[in-house]
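Only a single protein chain was left out; the remaining protein chains are all shown in position.
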Amino acid sequence: MKIVYTRPKCLKPVPNHYCPGCGHSIIHRLICELVDEMNMRGRIICIPPAGCAVLAYNYFDFDVCESAHGRGCAIATGFKRAQPDRIIFTYQGDGDMAAIGTAETLHAANRGEKITSIFVNNAVYGMTGGQMAPTTMIGQKTTTSPYGRRTEVEGYPLKITELIATLPGAAYVVRTSLANPAKIRETKKAIKKAFEVQMAGAGYSLVEVLSPCPTNWKVSPREAFAYLEEKMEKEYPIGVMKDYTAKKDK
Amino acid sequence: MKGTDALGEAAIRAGCRCYFGYPITPQNEVPEYMSRRMQEVGGVFLQGESEIASINMVLGAAASGMRAMTSSSSPGISLKQEGLSFLAALELPAVIVNINRGGPGLGNIAPSQGDYYQATRGGGHGDYRMPVYAPAYVQELYDITMKSFDVADLYRTPVMILGDGMMGQIVEPIYLHERPDVEIPPKDYILDGAENRPSRIIKSLILDPVEMEEHNWKLKRKYDLMAHELPEWEEFMTNDAKLTIIAYGTAARIAKGAVKRARSEGLKVGLLRPITLWPFPEEAIRNLAKKTKLFLVFEMSTGQMIDDVRLAVEGKVPCEFYGRPGGVVPIPQEIARIIERYWLQKEL
Amino acid sequence: MAAKGKITINQGLCKACELCLTVCPDEAIRLSEGLNEKGYHPAETAKDSCKGCALCAVMCPEAAIEVCRG
Partner (left out) sequence: MLQKTIMSGIGGQGILFSGLAFAWAAMLEGHHVTYLPSYGAEMRGGITSCTIAISDEEIASPVASSPDYLVIMDNLSLQRLQNQTVSGGQVFINTSIVTTRPVRGDIEVVDVPVNELAIRTVGERYANMVMLGAFVSRTRLIKISTLIDNMEEILGKGKSRFKDKNIDALRTGYDFFSRET
């Protein structure tokens, strides 16, 4: 018998702090698998966010630089401009990417910054205890939208990925989901392509991953993954929004 | 050479190869100069989308091992405070220039010294200090800019150069020398990919209070070392002075002119000019307090540095204050008149 | 001939989210009766029906499952 699936080398052999059924841990693993497979450990640098994933450096066995809330893309820009031959990626949550860091994100994308952003959208602020995020669904109850998100009060779920897809500096923009093993495999493929796009110097690449937060959604992991597929994917359709390589093929 | 150009050139010659900034008057000549020169020397110039983004780009470049800087003016520096706190916490070297303008709020674009508290008290959140240099002459601005990159690297700290609109706009002849030889320890903390080495982490999140406390004390030991090694000041005719003016930056230039006038009228007046605002040249002032009868602090603000002077003097000698906030730049005669008034009043 | 598989679960890492159970087509995984260090009932092999499809490992947030096939 041969091993067909094992824990990636770049994922430190320690238990993580994420809640049971958290999407972060899946995405961490996918990234580490890719770092191993693509032999990137010696030239990859990760900028995790402020949020649950701030502790990513406890799990990633490659270089990691902390960021202030929302500043990931600016710090990544500094890294990339200083070391153009390195692979730089930000790992950001919905608050980090789409609320406090919207300006940094949009402008990095618009400059065609040759960096990659992994944007984990779970429609809620996890680390601070389940407050409303810009991506919170209409009607979704959070600790700061106890009556459910109302568009007339809190506005609409922000689709930052669609926004970024309109920018000429963005080369590869895609939304994926963790809802089942097939979609997780798609997510891995998307992240791989995003890194390849960066290495090709084509511009900004963004992978939005719809990810469950069972704890703050107050459901079981099983139910959370079902919700992901049944509700979130309706509001946030998965698929490739922009792919510069596809254009070239035509 | 114009102040802002001298600053830019010194940075380039100090090996600064990354500049990130956002336009704000009265310091726009710095990014303009850097945008031209960085291209020539193969460095990075990038106009960020905001002050906040710019200082974080500096952070990224510093964590890459590059000499990096940003420049701004008062309202912009307020926005950079988050980044300053992080740079201090992460112990990353960087140079930040504040061409102080009138405030609070938008204020005006005239020279002011209203940001003294913000600069010397950190400005950002948390328990940190940051060296602050206040040059008064274009040559000194050039020299200090060059030096501040070394100080930043030697102590792994952000360093602020605090000038004002006058310092930036003024044109004075200067001598453009190369960077003096300063040995910088190897940067074994930078992130450049974990090729054939253990992975590295740059972080400031320390959830355990005991560990956080230890980190704070570690930083404090570094600040104590800086407080011991970095103070700089200039003394002018202080030896027999009965009245000593204390002023920095542009205010000190004016005060020097006033001292000369007073001296020509036979009044024994001197000037102490702090060049580092943090660490504050306390010892120099303490020593003068043994000789002089009265300190007169002159600032282009309503009185901020005077707090530090009083702390240094420890009540041994009276400290008076004269200030012109809001961007008003007085002439030496005006200060000379104030000197005369105190001279008579206090029967010196 | 149906492929034969075998999974090894690192029970110390398991948080009993049950996602592996959800995706397993062969009912090869169940929660154990015992507790791990963190107080979870970790997943364990249920019966000898595993074909080594690795869906559980793809799903596992803790990267706690190693899959062999052959």
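A, B and C are the chain letters, set down in written order, and residue numbers restart from 1 in every chain.
As a convention for this text, a contact is a pair of C-beta atoms (placed from the backbone, for glycine too) under 8 Å apart; a residue touches a chain by one contact, two chains touch by 3 or more.
This structure is a prediction, so every number in the text was calculated from the model and none was measured.
Although it is left out of the displayed model, the omitted chain contacts the following shown chains in the full complex: B. If you put the hidden chain back, the residue from B:187, B:260, B:310 or B:346 that touches it is B:260.
Check B:35, B:169, B:216 or B:287 against the missing chain and you find that the one touching it is B:169. For subunit B, the residues in touch with the chain missing from this view are 2, 166, 169-173, 250, 253-258, 260, 329, 331-332.
Criterion: only the chains that are shown with their structure count from here on.
Taken as a contact graph, with one node per protein chain and an edge wherever two chains touch, the assembly forms an open path, each chain linked only to its neighbours along a line. Each chain gets a centre from the mean of its Cα atoms; for subunit A and subunit B, those two points are 40 Å apart.
Measuring from the averaged C-alpha position of subunit A to that of subunit C gives a distance of 26 Å.
Mean C-alpha positions place subunit B and subunit C at a centre distance of 60 Å. Shared contact sites, meaning residues of subunit B that touch two or more other chains, are absent. Those residues of subunit C in touch with two or more other chains do not exist in this structure.
By the touch criterion given at the top, residues 4, 6, 10, 12-13, 15-19, 22-23, 38, 40, 52, 54-55, 57-70 of subunit C touch subunit A in their complex. Listing the residues of subunit A that touch subunit C in their complex gives 1-8, 11, 15-16, 18-26, 29, 32, 180-181, 184-185, 214, 220-222, 225. The touching residues of subunit B, counted against subunit A in their complex, run 17-18, 20, 44, 46, 48-50, 52-54, 56-66, 68, 82-83, 86, 90, 191-196, 199-205.
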